[in-house]
Structures are given as structure tokens and as C-alpha cells.
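In what follows, a single structure is set out as C-alpha cells and then discussed.
Excluded from the complex is one protein chain; the other protein chains are retained at their positions.
The letters A, B and C name the chains in turn, as written, and every chain counts its residues from 1.
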Amino acid sequence: MEVHTKSVSLSENPYKERARMLISCPDGPGIVAAVSHFLHQHGANIVQSDQYTMDPAGGMFFMRIEFDLVELEQKLPGLEEQFKEVASKFEMNWRIHNVNRKKKMAIFVSKEDHCLVELIWQWQAGDLDGEIAMVVSNHPDMKEYVESFGIPYHIIPVTADTKKEAELRQLEVVGNDIDVIILARYMQIISPTFIQHYRNRIINIHHSFLPAFVGGKPYAQAYQRGVKIIGATAHYVTEELDGGPIIEQDVQRVSHRDDVRELKRIGRTIERVVLARAVKWHIEDRILVHENKTVVFN
Amino acid sequence: MEVHTKSVSLSENPYKERARMLISCPDGPGIVAAVSHFLHQHGANIVQSDQYTMDPAGGMFFMRIEFDLVELEQKLPGLEEQFKEVASKFEMNWRIHNVNRKKKMAIFVSKEDHCLVELIWQWQAGDLDGEIAMVVSNHPDMKEYVESFGIPYHIIPVTADTKKEAELRQLEVVGNDIDVIILARYMQIISPTFIQHYRNRIINIHHSFLPAFVGGKPYAQAYQRGVKIIGATAHYVTEELDGGPIIEQDVQRVSHRDDVRELKRIGRTIERVVLARAVKWHIEDRILVHENKTVVFN
Amino acid sequence: MEVHTKSVSLSENPYKERARMLISCPDGPGIVAAVSHFLHQHGANIVQSDQYTMDPAGGMFFMRIEFDLVELEQKLPGLEEQFKEVASKFEMNWRIHNVNRKKKMAIFVSKEDHCLVELIWQWQAGDLDGEIAMVVSNHPDMKEYVESFGIPYHIIPVTADTKKEAELRQLEVVGNDIDVIILARYMQIISPTFIQHYRNRIINIHHSFLPAFVGGKPYAQAYQRGVKIIGATAHYVTEELDGGPIIEQDVQRVSHRDDVRELKRIGRTIERVVLARAVKWHIEDRILVHENKTVVFN
Partner (left out) sequence: MEVHTKSVSLSENPYKERARMLISCPDGPGIVAAVSHFLHQHGANIVQSDQYTMDPAGGMFFMRIEFDLVELEQKLPGLEEQFKEVASKFEMNWRIHNVNRKKKMAIFVSKEDHCLVELIWQWQAGDLDGEIAMVVSNHPDMKEYVESFGIPYHIIPVTADTKKEAELRQLEVVGNDIDVIILARYMQIISPTFIQHYRNRIINIHHSFLPAFVGGKPYAQAYQRGVKIIGATAHYVTEELDGGPIIEQDVQRVSHRDDVRELKRIGRTIERVVLARAVKWHIEDRILVHENKTVVFN
């Protein structure tokens, strides 16, 4: 099957000299002037820029810049080297990303396939501008499907006894070259060790309700209280279970006519849409994390 | 000010022979046949009907019927008397409401006025087809505004010491002729005694988040975790705080740009829209309650 | 690939005695009583029912009933035969559908694949409770993909010269056993002859804007006027181009940041969601058509 060629065969690339810069630092006067002056001096043309200051007095400053630079590939290392002086002055967290270097995704999945299928679909339609480098699963179910797209599929079973070894194997398989790990309904707890390796680079999706229902079987509880809206939340994974910085949320209306099975079906549809949006924004460097919160420039 | 005349001056009333019937009972064969046969026999013409069966096997049956009946006013008492036989056979909870008898609302409010103002606005625009019989408040703030619409305003202060007396006074003021009590941001706990008097007739509104935030200052917590959606829930009041059957919910998107103050502003807008919808549905006899859940035929 | 087994292997079928009845007729007294009495007499148990009367005085009456009947398969022909007397008395358009007889879909597609892929995805996830009997296309592009699911793929090229022959070939291939034809971005005009064969059984999807843009390149026009919302409309195909009864619509917010390419991408996402919902409702017998309007009981 050759359906995924669209994502790699753009014959004319309007973004071949495009880079993205992300900055967060303590707020103070002169940051924008310094950065834009620096880029201008080095021949870069800013084509898009967003800034946000959280709490004007003594707060944090966030910035995302897209710029074009002739001969980007060659000049980027030098630019980064010279930017260190500016960055140091303002105590910046920063990175510059060459848009033409496709981001690498690793998708973790268990048995439920809806989120995985949506990501593959959006990727092969050219809507997710990255590379699905691998799928990792504790089950063999999706092997044939995933491999039909030419994507490697790693089966790493996880049991109570083998949890530690399984995680070592996962670290080995994922390696250090992956930009984002997507938990596409991966039903295993991720250990703090694993999270530290990929801080702010692991995206999880889970269902959400207004209000939240504590305890098991949330869909059954939601049905019993007759909720009128169900939703999903995509967030970065932190040590606090389902408590990390929220990237995106969305909801859909339901009614008393929707039984538990239908609520779950609708929930799946929201989950795949919300997760795909969060992944797209991560890949396009639209998300900055500060403490337990995201700034999303979309 | 005479701006509220629209709600009473419909020169031609297309609904002057219209009634609504609400039924809930254990499911079983022949209910619809029995009810529709009864109405047909008595000359009523069914113009709208909704049914819903919760859990086919041994579940509950819910029905809402709108019908027209010539000389409704005179015939209704007889119709109700004769329906008792049908109702008894199927163990029905039921009621019939003459659409021309306007429902009476009592609105409880503290200091925040947004929900009260929305209800009065929708009422004077003719969109809430009932009568605002009174406003009850523990504060005098909205007195002049409310009375300018010709609505009685009862100030009943509540303190820790006078809680009991205040409630007795409320029961006295509200009386037994009120169809629905609306807690339009009324910031006092309602006692079980009061709730029992008006079972499934007290509607409350509160903000809602995905996920819920436990503890104080929920808007501050929501801001700190960077929620992307905030919402509101309207529900019937039960003995469990904010745990009663949900009538309606809605949400709005927010972003990192919205500070706590802006989140609260958006929250107020959703609250007034959601509460007004819930009240409209209650007044139009669109809501049936079963256990901790509503069936809303809208 | 065996991913689509979920839709056929429900080991326990809770709906094995379930049927759906759709009725539309001139409004008048006694219809509900007659129908529910008839079903009760014949041992059917009504589990869900919706009615709607369009314009009370001299209007149209619409009804959808789900009922369970022991030994449905054997008894249905007799039931239908005997219902004719009731139907005739009230001049009904009616049909009864055995839920266990899966509806047959034929999907027409050209080169754009997003709607086709969504339908196949929802079908193999068990969310579209029918059978994709065939895909018909004027292009070979999706052949391998479609056939990998075991679905027949018919290539029928269409040119200005061969339009007539192509249509005859289509009529032959589709035949009389298909319940619904889905134009999943099929970019050829359907002739009145073809439409008459499948009256109210051809569903089309197209993008929609507020306001509409007359003339070519609607996305470019929408971009130039800075629309903030784009949408999609699913409708039954009639002789008036894109003018048939609307089944479902939905929208998504966009901003000035979305260029024409991104608007198109978002448009595709809405199209596939809206089309899939319309097909689901058609398959579940939730849609009644009257003149140029649908009544959707969902």
C-alpha cells in the first residue's frame, strides 16, 4: 500500500528556509528588541511571531517566532552559537528548530486502536508534518496494520513481574532521537524514570467529564447522573497521574438517549480528534510549558 | 418601565387548548397504546410525543405528550379523574399541565446579578413562558432593579445564628403555589427540609471544569493547569451538594491568554445561558427525573 | 488485514428481535392510538418512539418506533401485511426494517479519499452498523486500499463522451439491493434518471460557509473575507444541485492565521465527521423526508 506518499512528495517546499524559535524567560524590558534585533542582524526575516507575558509584574515571558533565513541549513549552527549571548543575558530557555528536519514520533498503543488509526490517517494525508518512526505496543494486535504503512512495530509485553525489564527495553527501542512519545490509549503506567528521560515530550489522552467522576467506570457514572457533555483532555505526562499540563480539550453533546456503549463511542471520537490536535501543535513547535501549564500559540 | 409587556400581550394564542402530559413508569407492553387510546377516546389530538425507555429489560419508561383538547379548561379536571384508572394499571407517576396556566418562578439571588438579569431579560422578551412571582435575596442590592419590573423583592438576611428562622421565613414567602425555585447564584446552603418541600423543583447553577478541581478557588486552579475549556452545569438540588440530576451543561473555549479574571467573566456568560435553558425546559415540562438522572425531551 | 471483524462478531446480539418502523402521513386524531394499539395487539413491545407534527393545523405527522417482537424474522411479513389496513386508513407512507438485516452501502468516490477512509474506519470499528457492499469510482487510486478490506472496487471511468454509458454501468453495478449510495467526494454530476432510481437514498457532502460564496474557489473567497467559521453539509441528492434536504451540518472555528491550504484541511475534517453522522442516521432509520426537509430523530 502506497497511500502515505503525500507526506513526503511536496514537489515545491515553501518552507525550505523556515525555522522556529521558542523562548521562555523571566519577563523584563528589552527582550523582544534584543531577539528581533539579533535575527535582523543575521539576515533572518520574521514571518510570524507570538508573545505572551504571564502576570506582568515579575512574571514569565514566552515567545514563538517563525523566520526565514537564506541557506538556513548551513547557517543555523552558527546562529545558535551566537544567540547564546542574548539567551544568557535574559536567562532564556530556548530552542531553534529547522522546519525541514521532520520531527520523529513514537506511538505507544495497547489494544484500543482508534487514536493510533487517526494519527496514521492524518500523517498519511499530510496533515501531521512529522515522521512516525515506530509503534510500540504491549500487544501484537495492530502489528499487521502498522507494518502495512512501512512503520516498524515493536512488541514489548508488560506484566507485573517484567515491568522493569519492559521499560528498559522501551528506553532502548525509543532511544534519544525521538521528539515526541504519544500514548495513544497505552494502558500501562509510565514510571518516573521514563518520564524524566522525555520531560514534556510524552503526550497522553484521556476522557474527561463535567464534573469529574471519582472511582471506577466513569462512563457508567456519567450515564447514571445524566451528563449532557463528555470530553477528552490531551496533556503532557508528569509524575502526577493525569495531572500534567493540559495541551488541548474538546467536548461533544450527549443526551439521555445515549447509553453507556454510545457514550464510549462518542468518547473515542473526541479522544482521537483532541489527541491529533495536540500532536500537531507539538510537532509544529506551538507549545511552551511553564510549571504545570501550557502556552499554546495556535 | 413597561418593557415586559411582550410576554403577556400575544393577541392570538395558538396554544389556548394545549396541555402537556408527563409520565414515568416501569416499562411494559401496551403503555403507549393505552395512553394514546385514552386521549383519542376523550377527543384529544396529540401534536407532539416523545418516549424513551431506559434499559429495555425491566427498565423505566418515560413519555411526554403535547395535546390539544377543545374546551380544555372545563374538561381537564374530568380527564385527570378518568386517567387515574390507566395510571394505576401501569403504576405511573404522571401529571398534566394546562399550557395556559403560566408557571410561577421564585428566583433566589445573593450579590452576583448575571443570572438574575438574564432570566428577567429572557422573561420580558417573551422567551420564558412563565411568571416571575418573586425574587428572594439575603442582600438588598438588586431590590430597585427587580422592583422596576413590578416583581416583588423579599430581603431575608441569613447569618449563622438566624439560619433556621431565615428558612422558615423563606418557606412562608415562597409558599406552595410556586412551580420552580431558581438558585441564580444564591450563595447559601439549602437545608434538607427545604429541599423536601420542593423536590425536583429547585434548580441550581454552578461552574464546571474538565477535569474538576477539588478544594477552593477552582478558577485559580483551572488557570494554573491551563485548562482549555470551562463550563457550567444546571441541576436539580438534592441533599448531596452539587450532586443532583444534571439538566443542562455547556462550555466555552479559553486559552492561556485568559487570566483568572477573564475566566470568571467567561464563566458568568456560560452560567447565565445554561441556567436560562434549564429553566425554560422546566417551565415547558420537558424534564423527567428518575433516580439521579434527567430525561430531557427538547 | 482482518481489522474489520468487530462489526460482524458481536457474540451476543441484544437487538436480535428489534425492528424499526417509520411513518409519515397527514396529521389527524387517533394515529398514535391506532399504531400503538396495533403493535400491542400483535405482541410487539415499543422500546423507543418519537413523533413530530409539522404545523399542527392540517400538517404532517412523523413517527419512528423501535419495537421488540419475539420471533421477529418469521412474524414480520405477516405483521406488514396486516398493518396495511391501518396504513391505508391514515394514508401513511411507512416501512418496517428488521434491525438484523444489515443495510447495504455503496460508496462513490473520486480522488479525494478522506470521506471514504472515515466511513471504512467507522465501519470496521463497529460504529456504522451496515455493510459496505462496494466502492464505485471513476479513478483507480483507492483500489488497493479498498480491496484490502475485502470490499469490491468498481472502476467506471466517466468522460464527457461516455457519461451515458458510464451511468448505465453504474445502475447495473449498484442494482436494486442497495439501501444507500454515499457520494464521498464523488466529483461527477448525478443525472435525474439516476436520482429517481434512488430517491432519498443518495447522500452527498459538501463544504459550507457563513455566508455562502457564489462562484468558483469558495475557500479562496472565504479566506479573502476572513471568515471565522467553516462548515459542511450532508444532504439527500435531488435534481437541484446541492439543494436537497439537509441531514446534518457542523462547523469549526478558523482564524486569520489559517491560510487557504489550512482552511481546506479543516474543511476535510468537518466533511468526514458530518458525512459519517448522516450515514449512521440513515442506516439507523432515523431520517424521514418531507418535501425538501428532513425530520431526524436522533
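Note that a residue touches a chain if its C-beta (ideal position, glycine included) is under 8 Å from a C-beta of that chain, and two chains touch if they have at least 3 such contacts.
Note that this is a predicted model, so its numbers are computed, not measured.
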Worksheet entry | Residue of A:Ile23, A:Leu39, A:Val117 or A:Val274 in touch with the missing chain, whole complex considered | A:Leu39
Discussion item. In the whole complex, not just what's shown, which of B:Gln41, B:Asn100, B:Ser148 or B:Thr193 touches the removed chain?
Written reply: B:Ser148
Worksheet item: Which residue numbers on chain A touch the omitted chain?
Response: 14, 27-33, 36-37, 39-40, 43-53, 56, 68, 253
Discussion item. Considering the whole complex, not just the chains shown, which residues of chain B touch the missing one?
Written reply: 1-3, 48, 113-114, 117, 121, 125, 127, 144-145, 148, 257, 265, 268-269, 273, 298
Worksheet item: What residues on chain C make contact with the chain left out of this view?
Response: 52, 54-55, 208-212, 223-229, 231, 233, 242-243, 245-251, 255-257, 259, 291-296
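Here is the rule we go by: only the chains that are shown with their structure count from here on.
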Worksheet entry | Separation of mean Cα positions, chain B and chain A [Å, integer] | 42
Worksheet, complete the sentence: dist(centroid_CA(chain A), centroid_CA(chain C)) in Å evaluates to 36
Discussion item. If a residue has to touch 2 or more other chains to count, which residues of chain A qualify?
Written reply: 257
